[in-house]
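The complex is shown incomplete by one protein chain, all other protein chains being positioned as in the whole.
The chains carry the letters A, B and C, assigned in the order they are written, with residues numbered from 1 in each.
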Amino acid sequence: MQGIPLTHILFVSTALFLIGMYGLFTRRNLITMLMSIELMLNSVNINFVAFNKYLYPDKLDGIFFSIFIITIAAAEAAVAIAIIINLYRTHTSIDVEDATEMKY
Amino acid sequence: MNLSLLIIIPLLTALLVLFGRGLKQVRVISLAGALLQLGISVWLLLLYWQTRTSGNNEAMLFVQNHAWFAELGIHYHIGVDGISIAMILLTASVVVAGILVSWNETNMSKEFFFLLLLLSMGAYGFFISLDLFTLFFFLEVAVIPKFLLIGVWGSGKKEYSAMKLALMLMAGSALVFVGMMGVYQQTHSFDIMAIAKMHIPLEVQKIFFPFAFLGFGIFAALFPFHTWVPDGHASAPTAASMFLAGISMKLGGYGCLRVATFLMPDAAHAYSWIIILLATIAIIYGAFATMMQTDLKYINAYSSVSHCGFVILGIGMLTETSINGAVLQMVSHGLMTALFFAAIGMIYTRTHTRMVAQLGGLLKVMPFISTVFVIAGLCSLGLPGFSGFVAEMTVFMGSWQNPNGWYRLATILACASIVVTAVYILRAAGKTIMGPTGETHQQLSDASWNEKLAAGILIVGIVLMGVAPFLINQLIGTGVGTIMQQVGNVITQK
Amino acid sequence: MSNYSYLYWIPLLPLATFLVLGMFGRKYLSPISGMLGTLSLAGSTLISLFAANQYFFVDGKMNGVYQKITAFRFTWLTFSPNVSIDMSVIVDPISVMMLVVVTFVSLMVHVFSLGYMKGEKRFATYYAFLSLFTFSMLGLVLAGNIFQIYIFWELVGVSSFLLIGFYFEKPSAVAASKKAFIVTRFADLGFLIGILILAFYGKTLDIGVLVERLTSVQSPEYLGIAGAGFLGISVLSWGLSLVFIGGAGKSAMFPLHIWLPDAMEGPTPVSALIHAATMVVAGVYLVARLFPIFSMDVSVMHLITYVGVFSALFAAIIACTQTDIKRVLAYSTMSQIGYMMFALGISHQTGESGLGYMASMFHLFTHAFFKSLLFLGAGAVIHLVHSNDMKDMGGLRKWMPITHMAFLVGCLAISGIPPFAGFFSKEEILTAAFHNSPFVYGIALFTAGLTAFYMFRLYFSIFWKKEASHAYTHGEGTLTMKIPLVILTILAAGAGLLPFSRWVTADGISMETHTDLLFSAIPVSFTALAILLAMYWYKNENDKPARFASMAGGWYRAAHRKFYVDEIYLFVTGKILFPLVGRPIAWFDKNIVDGCMNLLATLTARFSSLIKRWQSGSVQNYALYFFGGIAALAVLFIYLWK
Partner (left out) sequence: MAMDYLILLKQEWMIALILFVLLFIKLGKDIPNATLLPWINGLLCLNLLSGFFFNQEGMLFGEMFQTNARLVMEKNILNLALLLISMQAYDWLLAHKHLIEFYLLLLTAILGMFFMLSSGNLLMFYLGLEMSTIPVAAAVNFDLTRKQSSEAAMKMIISSAFSSCLLLLGISLVYGMSGTLLFSELPRHLSSAPLYILSFLLLFSGFGFKISAVPFHLWTADVYEGAPVSVTAFLSVVSKASVLFVLVSVLYTVFKPLADTWYNLLYLLSMVTILTGNLFAIRQNNLKRFLAFSSIAQVGFILIGVSAGTQAGMTSVIYFLLIYVFSNLAAFGVVSIIGAVADKHTIEDYRALYKSNPFLTWVLTIALFSLAGVPPTAGFFGKYFLLMAGSAKGNYGLILFASLNLVISFYYYLRIVKAMFMDPNEKPIDHIQVSWLPKLALIICLAGILAAGLANQLYTYIFSLCSGL
């Protein structure tokens, strides 16, 4: 643990963030997109925890923050999934490309 | 005297109109309010005279100054000098005449009169404001009623015209706003009289003068931003045309003078050649464009472009006489063009056409209206005895005092327009008023009492000014003097 | 010196009449409007005569010089401290003389119209307009301020417009009235600019002061105006020429004369008053009024001379070929005014060399009587025949003996046969011309002959030629039509005997003129020959004139078509001004200026629909743009814009 520098962790988190973003941009399935968002949130969590651990170990701001993020991510996911379910009811599809009726 | 009355009475009248039932009540309320306002304006004139003769030489009289948005330096600051009083009298007469002319407006009469009165309130407020922001406020108040008046009660391609008019005027006020901001950020004041005493550096003036002048210029139909004028006037209902040409275009001229030139005199000097160039083009161009028109309203609208060019020319020349002339021309043009539109409206309601070619010999069937038409026409072509002559001659005389050779040329060109004016006025009058009367027009009736009264009020104004110009000259003298103090006299007489 | 300020009643009486008749005449006063107008004008006439008596015989003279008195002054409009329009009443020989002429002729016309216009529906309006005209003309005459002249100048123009277009249902009358107004307006433009120039350099609008300043060679104003130049010509010349253009327009000098013949569309008494006796001589009066200044500039004086003399000849030639009797008279008016004009042009300011000035004024004076007489006579004829064309007339002497006599006297007077009025004034003009320029004298002489020829052509064609073949239902007309004819006949016969040169001269000092028999012999005999020729050709119906006309060929046709001046004007306005200036501007406004505004709107709309794909409806795109936005901003703010 001590041997791993902060930058490595940040690389991981950044990569995770970008992967999540890539997923969000390219995946057509809404559930997958939601998962991609979770990936991004988790990458931020990593950031917070890592910063807290490496740079400011005397306070617990970062740790707390990530706990709250997890909580809120859960809430968000709950609402999102509810919405997606309802979307499926109305559109009989959870393909994001099928829900582009409103535009311009 | 409490100048706020000038704003409050139209406002109250407008609100009362909303409670009126049916055309009869509504029009009576409006007329009463307008007459009251006219009375107050005349009373104000008398008071003003009394104060001046008793030796009060303040630049502005009856001043009220209350903090409004004090944190921003905005004050409800009102006061009048002779120029404002002339404008107020003009407005009051045109409003009374306009209401009389629309006596039988059955279509949504309540809203119609409400908007007319609101518009007039904007004009009154504008003319008495001594605070830039208040001035701007009232300037914009006067825009939207026009849009509705033209769009709802107009004729022809009214929606297009109304939209064009509203957008161009808004663009004008946008420019005004930028100019105003420039002045404000430089002086941290909106008080016109106070700003006039501060010195704004020339470079700053040079940046913001064009905005202010151009912005107001759009209101005053400055070439090439005049295109709202023909369409707007032509589509508007009679009273709205009268208001537009009679009052609203004057807002522009007054603003050019009171705001742009008065506050930024150095830049006015620097840019006078452009102003004069544009004004001269407007005068000549408007005159020739008028010559080719076939619709009476278009004729008058284009001629307004030409005539308002004199206002701009007078301001651009920057001599005391020319600015005097510009003010006179504003008043004169306001009365005259309102009369013209009133006459055209009367003709239109009877014959249902405004095309010159379809009219003829109206003098035989409607002598009164025809006489009104001819009087308006003669005033427009600058016949002595009517206001147009006095105003135009003062502009010419003043312009000629500017010793610059090119400006002289501009003056000569402007003078030449009186010939073209004669051509188009006589063509219009000759075809519509004179000549054989059309078969279908044999049975038409002459003016009713309200129309006669409306025309009468305006004619009295025109003739009074034309016969006794010394009165109005005295009235506006002090005001012009104040402006000239600021501008400095360009004449270097040996 | 007594007070002349009562003179302002002279114009004010007609003004009051105009206002009363204009506002209430149609409805309430129609039957008595004629009497009302006539009576008030009679009042004016009496005052003028009284004033003339007082001025010329009682107290006008001081140290042998007729004084220039400003009887009344009232600042009407102040332009700048020293430049203002003052409404003033000026009393000097020419203004008093003009007062008499204008009021008197106007009175005659008023009286004549009582009969002539009887039964006309717009009787009251007619008298209102007449009063308006009289008022304006009197104001012009009394003006002591150059701008005041301009004001009344315009008013005169508009009343002329109204009267020419009196028969407004006749398209030709409408056209003629428009033409008259626009052409004179065009000339007035010159006048206006001239005023601007003179006023700017003279620093005043008051004629007296202006004259004083611009005639003393040392004054700074004179040095200023004579020293400044534009296009190689001194500003003084420019100013004066422009003022002269104004005068030329109103006085129908070539090439601004085209409106005058057409103006005959108005009622004939109007032609008598306005387009013969009074208004058209306003140009002459203007030059006379500013004569001291004009005489400072030789080149402008030459301009005046040659324009005058050319117009005299030109009009006389055309007059010989016209068949409309009023048009003949109109051209003769133009020709006679040409005389007055060139007489002024060859005159000088002082002493004997000021003869031309005196002669010009004298001719103006006599011309007013005989020309109004001729017009009223023609009016009586037209009243009877209901036609203007001489072909419809002939042998009328039996039907209208009084008119016949009057017309004959008028013709003799205008031809310059002694002892009729025209002889004396024309004699002076010719004398002045003879002493100044033989060339001008020659043309003037020839013109005098032509005048006699065409006037008698007219006379014989109307009253002799064929025997009257048809019976007329009524006689010469009412008493009110006969009385003015008689009075004017007497004046046309006798006015020349007045010692005019004692009263009206350029410098106010009386001068004596002599009738030199030897000198008169040439013009008189020449004129007599011309009358005989006219008699030979026109007294009886024959084909001699027609033969001569076909001999002259193209020349005759050109003269008959008035030398195509109208066509040139029509070409300039109809083919150049309207299609090449007016229409392009209207097009430009509709398509370019308006188009620019519409283009702005269209462009905005186009741009708006161009970027609509941005809002694609796909949430993934939105996120992509979201991220792209941040990335772009980050690049911008971290690397580019610090």
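A few notes on this one:
Convention: a contact is a pair of C-beta atoms (placed from the backbone, for glycine too) under 8 Å apart; a residue touches a chain by one contact, two chains touch by 3 or more.
None of these values were measured; they are calculated from a predicted model.
For the chain that does not appear, the touching partners among the shown chains are A, B, C. Across B:Glu58, B:Glu159 or B:Asp446, the residue that sits in touch with the chain not pictured is B:Glu159.
Only one of B:Glu71, B:Glu203 or B:Glu439 touches the absent chain when the whole complex is considered: B:Glu71. Although one chain is hidden here, its contacts on chain B can still be listed: residues 67-72, 133, 136-138, 140-141, 143-144, 147-148, 151-152, 158-159, 162-163, 166-167, 170-171, 174-175, 177-178, 181-182, 184-185, 207, 211.
For chain A, the residues touching the chain absent from view are 17, 20, 24, 30, 33-34, 37, 40-41, 43-44, 47-48, 51, 55-56, 59, 61-62, 64-65, 68-69, 72, 75-76, 79-80, 82-84, 86-87, 89-91, 96, 99-104. In the full complex, chain C makes contact with the omitted chain through residues 601, 604-605, 607-609, 611-612, 614-615, 617, 619, 621-623, 625-630, 633-634, 636-638, 641-642.
Here is the rule we go by: only the chains that are shown with their structure count from here on.
Taking chain C out in thought, with all other chains where they are, the connected groups by touch are A | B.
Among all pairs of chains, B-C has the largest number of C-beta pairs in contact.
The mean-CA centres of chain A and chain C are about 97 angstrom from one another, to the nearest whole unit. Distance from the chain A centre to the chain B centre is 65 Å, each centre being the mean of its Cα atoms.
Chain B and chain C, compared by their mean Cα positions, are separated by 36 Å.
Among all residues of chain A, none touch two or more other chains.
Across the assembly, chain B contributes no residue in contact with two or more other chains.
Residues of chain C touching chain B in their complex: 26, 75-80, 83, 147, 150-152, 154-155, 158, 161, 165, 168-169, 171, 173-175, 177-178, 181-182, 185-186, 189, 192-193, 196-197, 199-200, 203, 220, 224, 578, 581-583, 585-586, 589, 593-594, 596-597. Interface residues of chain A, counted against chain C in their complex, comprise 21, 24-26, 33, 96-97, 99-104.
For chain C in complex with chain A, the residues that touch the partner chain are 612-613, 615-620, 623-624, 627.
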